[in-house]
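For this depiction, one protein chain was excluded, whereas all remaining protein chains were kept in their positions.
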Amino acid sequence: MHAYTDKIREIARRLLSENRVDVVIGYRRGTVPFMNEPYLAKTPEQADRLHWDGFCGVNLANYLPRRTDRVGIVAKGCDSRNMVVQILENQIPRDHLYIIGAPCKGMLDRKKIAAELQGKEALTAEENDGKIQIQGKGFQVDLDRQAFLQENCAICIHRNPVIYDELAGDLVTEQMDVDRYADVRQVEAMTSEERWNHFDQLIHPCIRCYACRNACPQCYCPTCFVDESTPQWVGKTVDPTDTRTFHFLRAYHLAGRCTDCGACERACPVGIKVRQFTKKLEKDVLDLFGYEVGLSLEDRPPLDTFKPEDPESFIM
Amino acid sequence: MADWEPRIVAFLCNWCSYGGADLAGVSRLQYPANIRIIRVPCSGRINPKFILAALRHGVDGVWVSGCHPGDCHYIEGNYYARRKFGLLKGLLEHMGIEPGRIQFSWISSAEATKFAETARTVVDRVKAIGPARHFIKRQAEVA
Partner (left out) sequence: MSEIFVDKDGLKKSIERLMEHCRVVGPVFRGQYHEFAQLKEVGELDLTYRNTRLSPKDLFHPHSDRMFTYTLAKDDPEAGILKEAPQDYSPRVVLGIRPCDARAFQLDDTNFVTEEFKDPWWVKRRESTTLVGLACNEPCGTCFCTTVGTGPFDEAGLDVLLVDVGDGYMARPVTEKGHRLLAEAGLTSPAPAEVKKKAEDLQKSAEQGLGKLFSVDAIAGQNSLELFNASFWDEVQFACINCGTCTFLCPTCWCFDIQDEVCGDKGDRLRLWDSCMFPLFTHHGSGHNPRSQKLQRVRQRFMHKLKYYQDKYHQGVACVGCGRCVQHCPVNIDIRQVAQLMSASCIC
């Protein structure tokens, strides 16, 4: 992981000093354990602040739409897939990007780690040889990194960047034989009433802060449906029907666009597993149209194309 | 409950299914009066928000109907719509909306008999499920 930091800095310095790009978007070390902050380096000197470890979960593609300058950007597998979607949707031209690929072994889940610590507060966290070494007041623990991956990372099958101009490290082995949809099938096995209650429980804590929406690199509409007022599609209180409408429409807007990068779930301040909505769509898109999001710059997004023989068993 | 009659919103494409409804009427074909028709230019024009808005207003069923694949007035609108609707229905039912609450069909402007038959099927299915209970926006449930 530390090797990545050096390599990313070196690439960024080079790109900026050779004027290949105007800015480099990466991460800098966070001020609290388990967090890094997205950072925009504008000079070769600032490039030395860039940092990499297992807490780079924020999806940097989120900072691309509407940029007009030439951008160097650090990209994990999922970030790069989101960039593919943005390129396909004309949010950013490919030739404005210099993608520094960061083959990824999964990002760490700060909520899972916090739960494991049972109220004890971590003051520092370092990664070493597949371990997370955590220190707090009067305690020290080593956790096995593999057991504390973000849920989406644990089932990720595209850890290597899909598109890149240069790599910050060797490509990693992709995970095989991963059951990506076990949780979706679990819900599918329920009756309608059980499903309704399941999702009621799931979104009950929602405070409508829209962190899930705003953390998503694919949510770039100039006016979100939440903010539309003529007509107003959804109320803004924490009324369960309105909250459900919000989560439903947010997810549906990501149909065929979501890469399951986990940014939404990671951002939620009250710990709602919002991927439960988008994963169903992801599964259906794969089942119905055989499409995996963000893998190719050639194929049109699934809702922007069709085949005459598309499945229509649901039509009477 | 015995005399409960469902209210069903039907989004019909202007060129085919709405024509089918028109012909059914002109031909004096009988179909249940539970259907409230909203005419849209094309099934591709139906924003999923429309369907959700109907549910939030408390309808017991939503029926969407357009031209047969290959017959779209705008050549391919219904092909796009078909992809959208498949995912929409999947997600709605995944979240607990009963299968049958939302239904889709292709009916041409010549198929008056099919229109009347489908209307009967839609109503029967919704009646079998019972009145809508979910996704209805009422007075805000807040403090």
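Chains here go by letter, A and B, matching the order in which they are written, and residues are numbered from 1 within each.
What we mean here is this: a contact is a pair of C-beta atoms (placed from the backbone, for glycine too) under 8 Å apart; a residue touches a chain by one contact, two chains touch by 3 or more.
Given the structure is predicted, the values throughout are model-derived calculations rather than measurements.
Set against the missing chain, the residues A:Ala115, A:Ala147, A:Leu171 or A:Leu297 yield one that touches it, A:Ala115. Across A:Arg70, A:Lys131, A:Arg208 or A:Lys283, the residue that sits in touch with the chain not pictured is A:Arg208. Mapped onto chain B, the footprint of the missing chain covers residues 137-140, 142-143. Hidden from this view is one chain, which touches chain A at 30-32, 35-40, 58, 62-63, 111, 115, 119, 121, 123, 137, 205, 207-211, 213-215, 227, 235-239, 266-267, 269-271.
Heads up, the rule we're going with is that only the chains that are shown with their structure count from here on.
Within the complex formed with chain A, the residues of chain B that make contact are 48-49, 52-53, 56, 69-70, 76, 79-80, 82-99, 103-106, 118, 121-122, 134-138, 140-142.
Considering their complex, residues 184, 187-188, 192-199, 225, 231, 233, 235, 237-242, 244-245, 248-249, 251-252, 255-256, 277, 280-281, 284-285, 288-289, 302-304, 306-308, 310-312, 314-316 of chain A touch chain B.
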